[in-house]
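What follows is a single structure, and I will ask about it in a moment.
Shown here: the complex without one of its protein chains, the others still in place.
We just call them A, B and C in the order they show up, numbering each chain from 1.
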Amino acid sequence: MKKIGIVGGTGYTGVELMRLLARHGGVEITAITSRGDAGSRVDAMYPNLRGAIDLCFTAPDEANLADCDLVFFATPNGIAMQQAPELLAQGVKVIDLAADYRIKDLDVWSKWYGMSHASPDWVERAVYGLPELYRDEIRDAELVANPGCHVTATTLGLLPLMGQAWVDHDRLVADSKSGTSGAGRKAEVPMLMAEAGESFKAYSANGHRHQPEIVQTLAAVAERSIGLTFVPHLIPMVRGIEVSLYIPLVGEPTADVQQLYEAYYDAEPFVDVMPPGSHPETRSVRGNNLCRMAIFRPQGAATLVISSVIDNLVKGAAGQAVQNMNLMLGFPEQQGLDLVALSP
Amino acid sequence: MKKIGIVGGTGYTGVELMRLLARHGGVEITAITSRGDAGSRVDAMYPNLRGAIDLCFTAPDEANLADCDLVFFATPNGIAMQQAPELLAQGVKVIDLAADYRIKDLDVWSKWYGMSHASPDWVERAVYGLPELYRDEIRDAELVANPGCHVTATTLGLLPLMGQAWVDHDRLVADSKSGTSGAGRKAEVPMLMAEAGESFKAYSANGHRHQPEIVQTLAAVAERSIGLTFVPHLIPMVRGIEVSLYIPLVGEPTADVQQLYEAYYDAEPFVDVMPPGSHPETRSVRGNNLCRMAIFRPQGAATLVISSVIDNLVKGAAGQAVQNMNLMLGFPEQQGLDLVALSP
Amino acid sequence: MKKIGIVGGTGYTGVELMRLLARHGGVEITAITSRGDAGSRVDAMYPNLRGAIDLCFTAPDEANLADCDLVFFATPNGIAMQQAPELLAQGVKVIDLAADYRIKDLDVWSKWYGMSHASPDWVERAVYGLPELYRDEIRDAELVANPGCHVTATTLGLLPLMGQAWVDHDRLVADSKSGTSGAGRKAEVPMLMAEAGESFKAYSANGHRHQPEIVQTLAAVAERSIGLTFVPHLIPMVRGIEVSLYIPLVGEPTADVQQLYEAYYDAEPFVDVMPPGSHPETRSVRGNNLCRMAIFRPQGAATLVISSVIDNLVKGAAGQAVQNMNLMLGFPEQQGLDLVALSP
Partner (left out) sequence: MKKIGIVGGTGYTGVELMRLLARHGGVEITAITSRGDAGSRVDAMYPNLRGAIDLCFTAPDEANLADCDLVFFATPNGIAMQQAPELLAQGVKVIDLAADYRIKDLDVWSKWYGMSHASPDWVERAVYGLPELYRDEIRDAELVANPGCHVTATTLGLLPLMGQAWVDHDRLVADSKSGTSGAGRKAEVPMLMAEAGESFKAYSANGHRHQPEIVQTLAAVAERSIGLTFVPHLIPMVRGIEVSLYIPLVGEPTADVQQLYEAYYDAEPFVDVMPPGSHPETRSVRGNNLCRMAIFRPQGAATLVISSVIDNLVKGAAGQAVQNMNLMLGFPEQQGLDLVALSP
């Protein structure tokens, strides 16, 4: 059994990691840290884990994380960049579920995250944890930067088109919608049920941190600049992201786009290109690690539409992190992730 | 007191008309027809109307609609085109909340609605019931075609830009999201709470009837052809539409877009251009007749974003119909519509 | 126009007061205080009030509340007991929407609210603001204690049975369920949509503050002791309370219970006893001031069941407060409250 530590286990990515790791079979959680809740039982905070996780939160200083094979940082932005390097130096592998190591350009990162980086050298060494693109690099990585949730749904939805001559890479639109668990388990008025329930709105329409993260990956694949308008929205529900992607065409596709997508993702265990005419529902991936997508060309006009769905806490966070862990520790990639989505 | 009839009062547009007309002050509902529920009390079906509406449903044949000053058709598509002409011939004014008289091109209409039209001459004479564009014509109209719900939010959001030289009229995108009441009060599996709850999806992504209706109006205003990709989505909530509009620019705007919108809608009682940086929430118009919108230009790039919200059953249906009724019968335009939105 | 002040206008009872008073017609809001938001526009916090309320929040010290005819305290518990007496001494009428003046027994109050009372003399002089019981006293009151939300639904549901010889007053059960807006607009983790959404639970099952408040009124009416088990629950929705009341019988009712209720509430403008077999839905009172209820006697056995619904923010808070204001200031009792519930 590999030993796993979780730093900052009181948020939603933390509880999801525990849900998945509790039934993984190849790993043992040896420490879950929380400064504020040290000493209290994990399942007192998360009753869904009663019977599955028999641990208490540990103060960060007292958790012997250096003994772990791998440590997840399920912390707010800005923590892993300070604490991960010491663990890495001791040979512990690290997966950061926050944004600290996602953006390679430090100026861009500082602009969007409002801090200067504490371990810039590790930014360079970190591997971006999107297995569909960087599987081999992840296998060898010491440090993996787990992608953002809107980012995963959007990037996977656009990847097969990048670099195609008939795609207008300058005018891409991603209209993304997320359940409220994406905002985390923080006491904030706008995320109250009485505020976010039975209502719908866009947010951060003038600019959101996930836009440069998406662009970084797409530009690397397309080997050219990318123009992307990305607008996130808040859905009155708990889990799930749907992104509708609008891709203007500058010429007629030289391939059947449906076949292009099916071929691109043929060997991928966690990407499901649905049959023509399907409309992916977020509930079809509730609780599992799949990204399902469908391709449209409304009335044969010059704009492609891709609808892509994930569970923001699974493929958008903890599930993708476990997928990365499997690659890093030599487990089969699907181990512990073979769950059927909960629907209805 | 003007006499009002409602044909097909058992759906959501019917109950909303009654909610609004019950407190209008200048009208009296004299007949509400329903073939299936004739003889039963209206408030037995709609307990929210207990104490406000003291009527029974009447069989269509027995309702003396010809005595009404104005009759609303809150019927499925294809009914008003058959029944309205007889009333019109008797001098009764008619507002159709369905789609029978919205599309001027009969071939386009037949293609999307799957019927041939029963009263094509009245299509030509019908006035499209968007007061912000056709207020004067509505005042004099015998027959008004009340706009669709997605249509109203989208059209109002785009109107001020139509004809501007710096707008790419060929690549407009409308990503619209609606609560489930937009599907009406019909027993259908996909609209069950257990199907539509806690989930989100696009629908009709390959083409939806509201697209040609939007294009018809925009093309008339812009005096040119319009290319619009319109994709509707289903929100797990009851009421409200938010549409995010993506408008590619082909040049730098020659005016401040915020000011352009504020000036365009300055005198409109039911359009609210919000201050820069606001994100309109659907709940901010819940139960009232307003369309609220905000303008964004993400990171100063070459795509404008407009977010526009309405209550699909009010400004998107019954409220706009009452606004049209006020114009047609000579009431102040806001009479009976001066409600504050219910939030939270 | 009477002058109205609102102390603590940033919570849900505050915004609901404004929604109702904005269309009342006989009053003018002259001050809305908020220490934290002084100087900012009310409608920036509550966009649903755009166009209806044209005011900024005022710092408590700078609001000239002594010039008001009546002041609402929409504050947390413990504020009105300190600030109301000074206004009362200046002849300003006061309605407290919090719990400061609801419980006559100061020891009971201190036990449940964890403070000692700052103005015990005013507790005695305060009139309990349930118009169905204390209408005449409210007309003459200087200070009204507006009832709690669970309390209003429960008390109105039980009143007609109090003192009946065939009712077991010692074993009453109230199983109450509330939408999350009842918890107020406070940033608290358990009220996040991601916590309270798509889930249901009881809370405070070992004892809740509303129990002694209900018992106080029922005991006064029944003129005997009351045994009541009261358990509140949290519904994954925003607005509405349903309470199911279980009343064991110790003898056969000497009157038809349906008729008893209809007669008891015959003249009440805001209580609706529904026909036999009806099941009141919370949405049938959404946004209005009604309490609707229905009476059951399952299978003719020895337990009556009453189902009673209100909108927790209207009849359970701001609406009842306006009803009390109407009585205190000499307006018709229904003025400004004649709204049709929003359904669906």
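Note that a contact is a pair of C-beta atoms (placed from the backbone, for glycine too) under 8 Å apart; a residue touches a chain by one contact, two chains touch by 3 or more.
All values reported here derive from a predicted model rather than from experimental measurement.
K.L.:
Determine which one of B:Thr180, B:Thr229, B:Ser284 or B:Asn324 touches the chain that has been left out.
P.N.:
Checking the options B:Thr180, B:Thr229, B:Ser284 or B:Asn324, the one contacting the hidden chain is B:Thr180.
K.L.:
Go through subunit A and note every residue touching the omitted chain.
P.N.:
Contact residues on subunit A toward the absent chain are 12, 15, 19, 22-23, 46-52, 181, 185, 197-198, 238-239, 272, 274, 278, 280-281, 283-287, 290, 292, 313, 338-344.
K.L.:
Over the whole complex, note the residues of subunit B touching the chain we left out.
P.N.:
12, 179-181, 183, 185-189, 191-198, 236-238
K.L.:
What subunit C residues would touch the chain not displayed?
P.N.:
Against the left-out chain, subunit C lists 170-171, 173, 175, 177, 179, 194-195, 197-203, 205-207, 211, 227, 229-231, 233, 235-240, 242, 244, 246, 248, 277, 279-283, 286, 294, 296-299, 301-303, 305, 307, 309, 343-344.
Criterion: only the chains that are shown with their structure count from here on.
K.L.:
Which chain is in the middle, if each chain's centre is the mean of its C-alpha atoms?
P.N.:
Of all chains shown, the one whose C-alpha centroid lies nearest the global centroid is B.
K.L.:
Between subunit A and subunit C, what's the gap in Å when you average each chain's C-alpha atoms?
P.N.:
45
K.L.:
How many angstrom between the C-alpha centroids of subunit B and subunit A?
P.N.:
Here the centre of subunit B sits 38 Å away from the centre of subunit A.
K.L.:
Considering subunit A alone, which of its residues make contact with at least two other chains?
P.N.:
In subunit A, residues 179, 194-195, 197-198, 236-238 touch at least two other chains, as defined above.
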